[in-house]
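Below: one structure, written as structure tokens.
The excerpt is restricted to a subset of chains, each kept in its original location.
Order of writing sets the labels: A, B, C and D. Residues in every chain begin at 1.
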Amino acid sequence: MASKRRPFHLRKPRPRPVRKLVPAHRLMAAKSGLPPGSLIHVGDKLADSVRISMVTYDESQAQFKEDVQLQDLTKPRNGETCWITIQGLHEVQVVEAIGSHFQLHPLVLEDILNTTQRPKIEDLGDYLYIVLRALHQEDDSADIGSAEQVSVIVGPNLVLTFLESHRAYFQGVAERIRSGKGRIRKSGSDYLAYCLIDAVIDRYFVVLERLAERIELLEDEVATHPTPETIQGIHKLKTGMVYLRRCVWPLREVLSRLTSGESPLIRQDTLPYLRDVYDHAIHVIDTMETYRDIVSGMLDIYLSSVSNKLNEIMKVLTIIATLFIPLTFVTSWYGMNFKTMPELDWRWGYLMVIAIAVSVAVAMLIIFRRRGWI
Amino acid sequence: MASKRRPFHLRKPRPRPVRKLVPAHRLMAAKSGLPPGSLIHVGDKLADSVRISMVTYDESQAQFKEDVQLQDLTKPRNGETCWITIQGLHEVQVVEAIGSHFQLHPLVLEDILNTTQRPKIEDLGDYLYIVLRALHQEDDSADIGSAEQVSVIVGPNLVLTFLESHRAYFQGVAERIRSGKGRIRKSGSDYLAYCLIDAVIDRYFVVLERLAERIELLEDEVATHPTPETIQGIHKLKTGMVYLRRCVWPLREVLSRLTSGESPLIRQDTLPYLRDVYDHAIHVIDTMETYRDIVSGMLDIYLSSVSNKLNEIMKVLTIIATLFIPLTFVTSWYGMNFKTMPELDWRWGYLMVIAIAVSVAVAMLIIFRRRGWI
Amino acid sequence: MASKRRPFHLRKPRPRPVRKLVPAHRLMAAKSGLPPGSLIHVGDKLADSVRISMVTYDESQAQFKEDVQLQDLTKPRNGETCWITIQGLHEVQVVEAIGSHFQLHPLVLEDILNTTQRPKIEDLGDYLYIVLRALHQEDDSADIGSAEQVSVIVGPNLVLTFLESHRAYFQGVAERIRSGKGRIRKSGSDYLAYCLIDAVIDRYFVVLERLAERIELLEDEVATHPTPETIQGIHKLKTGMVYLRRCVWPLREVLSRLTSGESPLIRQDTLPYLRDVYDHAIHVIDTMETYRDIVSGMLDIYLSSVSNKLNEIMKVLTIIATLFIPLTFVTSWYGMNFKTMPELDWRWGYLMVIAIAVSVAVAMLIIFRRRGWI
Amino acid sequence: MASKRRPFHLRKPRPRPVRKLVPAHRLMAAKSGLPPGSLIHVGDKLADSVRISMVTYDESQAQFKEDVQLQDLTKPRNGETCWITIQGLHEVQVVEAIGSHFQLHPLVLEDILNTTQRPKIEDLGDYLYIVLRALHQEDDSADIGSAEQVSVIVGPNLVLTFLESHRAYFQGVAERIRSGKGRIRKSGSDYLAYCLIDAVIDRYFVVLERLAERIELLEDEVATHPTPETIQGIHKLKTGMVYLRRCVWPLREVLSRLTSGESPLIRQDTLPYLRDVYDHAIHVIDTMETYRDIVSGMLDIYLSSVSNKLNEIMKVLTIIATLFIPLTFVTSWYGMNFKTMPELDWRWGYLMVIAIAVSVAVAMLIIFRRRGWI
């Protein structure tokens, strides 16, 4: 009962659900007024140090180099595909050096460093610039996960990936190159880019599963014992899904443009694979919308359940009051001190009052029963 | 009365309506990180064994073979149309063997095995790959039905169908081939494909009818004796319809592409039939939307009915309290023990109180009557 | 007062608003599994017998034949326009005979018989097939009307109309042919088709008027004395409008295709007339949407009015309780039987209590007045 | 207090907001069944008599004729622009005569007379037919204004305007022609048409201002002292805006087609002016949508304010009841007449009860204060 008595404003504050939405704009706002092309890292410093790794492969072999130095970067030889991964974006000069080495447009470099981008694709003639948002989640957190910006540059036989953290999103792709199984070593940079996009989108299914579990839990909670915390949970879920949507929706356009076959960098036989990953993205978007509908429905149930509870409470109050207030009137009546109240002196007066009381109570109970209240 | 007294959180949990939505993503999530084209069965194992059946027919005759072995599969001869049905997808190597026998693209095989696809169509040049979701329902279940993935491959004189279970969705089509009535034996693989799509979409009307019955029942319930279970029923219905929509909406695009006449695999004189089935799909989608509107309206009625009930209850309480509280005050007044209360000694004191009580009661009743409360 | 006391679940059930939506699918569902082109009448048997009438006219004369036999049907001569009306669809062989006489596609015949079609248009080369839904209403019914399928076949100098009932929707058109006034006898089959479509859409304005009257009545009811029946009325109106929308919305596309001038069957100088009827259809759709908005707004008013009523009730209860409970406490105080209660023996004790009671009552009334409660 | 006691159903009815929506369809409905091109005036008889005025002008001079007779109508000479205004539509034969004099299509004449048209534009080759809805408002009315149909026919050097009433919407345009300032006398009929459209749309800004004032008033009312009349006001405002939207929305399409430069009747140098008026129309539509959003928000505030009021009322009731019901129990306890109630005979019994009463009251007040109730 303690928790009921504690004044509402003394309860511990709930976690603030939009926290994730703010820093991006705070940083964007801080950048306001700077000239275009200014290379400034906008985002959290997720990685301790900048790590560069390089994979060079053709059909016959694959070379892996970790912790490559800037001066060791070479352009890929003929027939070879080169995949360079930069993890950690807070050292602006590293990105700048890579940009000038591979002749990237200043605005592309600015976008790589500004980690608040929506997923997008830009065709700059010599290369494609693709922005994705990879989801990750701490195992112990109740959160539905946060997103990290993944920039992919796709050149004729070159793929650059820029990540904010040291997370190993592309471990599986590297493994496939190492093992040499499947098409990956036989195909060029476009197939590699496909593999990277596929790896990013595959992670969304894990988040969807987590979402589904949360929705199931909240549905049970709403149906059986809804509390004010439930509505907070629903709101948090909705806010999280709004956030997720912003990562997922633009993918539709990105992949639609990739599969349109406009860019000469994308070979014809990679298109079915991109169409497949496009289907996956549609699947994710579709499921998100389905969840939105279900979560909206949960709110209605919550509100109706609160109303029902009120009805239950009021029914109890009304039953008690309706039963005892008339009875108390009767007893109060014979508590009056008039000199001349003949009933008080009657022999069966007291029994008469008992009879009245019992009949009133029984009548009331019958009425309640008829109304379906008890 | 027992059910009223039982604390809310002890009631038995209701069936969880999103259960069906979860496994797909759970399995998709499990697949996360695997290379593209990995042949893994994603879905429930609905059939005990894999059964392959084959029908070969031309205008003059039709041959039916059940339980065909993989090595017995032959390509159809000239002028003949061959329809092979694979029921049960959990034995990946069977699908793989069929795929290599008919030279299907690895991604198509992957999609056939991943039974969480949305309906879609893909033109792979030599053949069309169509994904549909067939609805079925257990007769004794209160559910609106679950969906099974049906993959259809349409080649020049070949149709392959992959089903998850042994359910006989296409019994009617097979019968028509056997009897030789109608156009089916005279037409080619495109007309057969049309018949299969038509058979799948026809089943939706059965589900729509079931939905309509449920809606009628719930509307009666909402209008006459709404309970908290009613709102759960409405939510379950809505969730089921959200699920159904995901099966039905993409059909519009699938059939729109089929009827566009782009693919050379679809003959000119099959187009009117496909347009007809397109109309059926629009009809289903349209009806779904109508039901959505009606079910949304039911929620409003439910909530207003809960509010009305509260008003009814409060009216009773107010009438009783307003009637008896002033009366009890009066009687309580003459229950005071002051030495000098002249009324107590009056001859007509008691009668006066009776008169007061009756007048107060009558006045209150008149006021209530005027307000329309009684 | 009786109606208040009757338990809610014993009240007589309200008319079920979706009844109209169900039979269609029930019948469609019954058809599930049959081969395409199967000629089965899907719908209610609205007419007792099948009646065929034929009008043949050119600029100079017009011949009317009622109750034509199948064998008397002739194709129109050069320069003449022939309009054949079939009323009653339950005798499938009649429709079949007409179909084979005029060489109609089997799917068109199937659609004519399946009276659950949405309005649509199909160009079959030799003729156009147009499906409309005509509204009619029984004069004594409270319903907003039901719809009947009207199929129109427009050939070069031939118009066939298939109706479900004997209702005289096209009386006016026939009159105009008979009188020979206006353009109708000078123009061909396309102008006749226009006249028929115009006649069908004109009826919608009658229904709109009826809807407007209903909305006005319900608005008055909601504003002055809303009852739970009001919300049922609003829901019924909404459901009826959902049903009406399904008849009206597809007209936009039907008429847009007719006015596109693609079909050689539609002459250039008929286009302005078709554009005019297109405007009428848009007008109907537009008004429907306006009504939807207004009806949605009524629901909000209803709910707020229910809340206001609750507030009124609670105010009464609170005023009474707040006034008398403290007073009763005071009187109850001096009803205690303690030996030593000095006030009881005071000379002015009783007057003091009277003074206290009056002051409390006056103070309470002043507070209520300040709060605007009384 | 009188107003509180008057039963709800006896209050005076509020003005019915959809009245304006009804007559149109009632009249359309009355026309149902007539042949196309039937010239029947559909609308209210707003003007007493039909007045025809004519302005003929070229760059050097301008002639104004009031109350022109039908036989005095001449076609404009070369280089001159002729503007004829017909005010009052109830004399059908006048419109018919003008129609035959200027060779207007019968359907155009029908539409001019049927004053329930949505804004639209039709290109009839020789001339454009534009329908607009002009807003006007009585100064003393609380209404947001009603709309009148304005038909504009734009020929090569001829403009015809048909108005329902004698209102001087185009006074300003006539003044500009008279004064000869600006471009108007130098430009042709298309510029004149632009001026007329501009004059009609300019009036919408006056209505928008009026709407804004109403919204401000209602917002203040909702925020400070919402009454059931407030919700009626919001609903009336919404209904009025729905009505206004129907006048405004189709303008987007009308002006978009005018500015497309398709018609040879519109000269190249008039296009910027039409684009300007298009911007104005978008501005009006945009503001309407903004107001819709704000008004929707007001409803939420109203409902939450009603709920808050209920909470306030219930708090008062609960405080009073919770304070005095336990106290009354205590006093009632010592009002029992048992022979042996030792406390009654104690010396400090009465003081003990006083102490109990005070402590209970103080404890309750502390609890209320902690809960933030007082």
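Methods note: a contact is a pair of C-beta atoms (placed from the backbone, for glycine too) under 8 Å apart; a residue touches a chain by one contact, two chains touch by 3 or more.
Keep in mind it's a predicted model, so treat the numbers as computed, not measured.
K.L.:
For this file, with 4 copies placed, note down how many copies the whole complex has.
P.N.:
Number of sequence copies in the full complex, not just those placed: 5.
In this text, only the chains that are shown with their structure count from here on.
K.L.:
Taking all residue numbers used at the chain A/chain B interface, answer same if over half belong to both copies and different if under half do.
P.N.:
different
K.L.:
Rounded to the nearest 5 degrees, what is the angle of the rotation that puts chain A onto chain D, matching CA atoms?
P.N.:
145
K.L.:
How big is the gap, in whole Å, between where the Cα atoms of chain A centre and where those of chain C centre?
P.N.:
42
K.L.:
What whole-Å value do you get for the distance between chain C and chain D if each is reduced to the mean of its CA atoms?
P.N.:
So the centre of chain C lies 26 Å away from the centre of chain D.
K.L.:
Provide the list of chain C residues touching at least two other chains, using ranges where the numbers run on.
P.N.:
Where chain C meets two or more other chains at a single residue, that happens at 8-9, 225, 303, 307, 309-310, 314, 317, 321, 325, 328, 332, 335-337, 341.
K.L.:
Please output the residues of chain A touching chain B within their complex, sorted ascending.
P.N.:
Contact set of chain A toward chain B: 171-172, 176, 181-184, 194-195, 198-199, 202-203, 205-206, 208-209, 212-213, 215-216, 219-220, 223-225, 272-273, 275-276, 279, 282-283, 286-287, 290, 293-294, 297-298, 300-301, 303-305, 307-312, 314-315, 317-318, 321-322, 325-326, 328-329, 332-333, 335-341, 372-374.
K.L.:
Would you mind writing out the residues of chain B in touch with chain A in their complex?
P.N.:
Interface residues on chain B, with respect to chain A: 1, 4, 8-9, 11, 13-14, 16-19, 21-22, 25-26, 28-29, 31-37, 105, 107, 110-111, 116-118, 120, 122, 124, 225, 228, 231-232, 235, 238-239, 242-243, 246, 299, 302-303, 306-307, 309-310, 313-314, 316-317, 320-321, 324-325, 327-328, 331-332, 334-337, 341, 343-345, 347, 349-350, 353.
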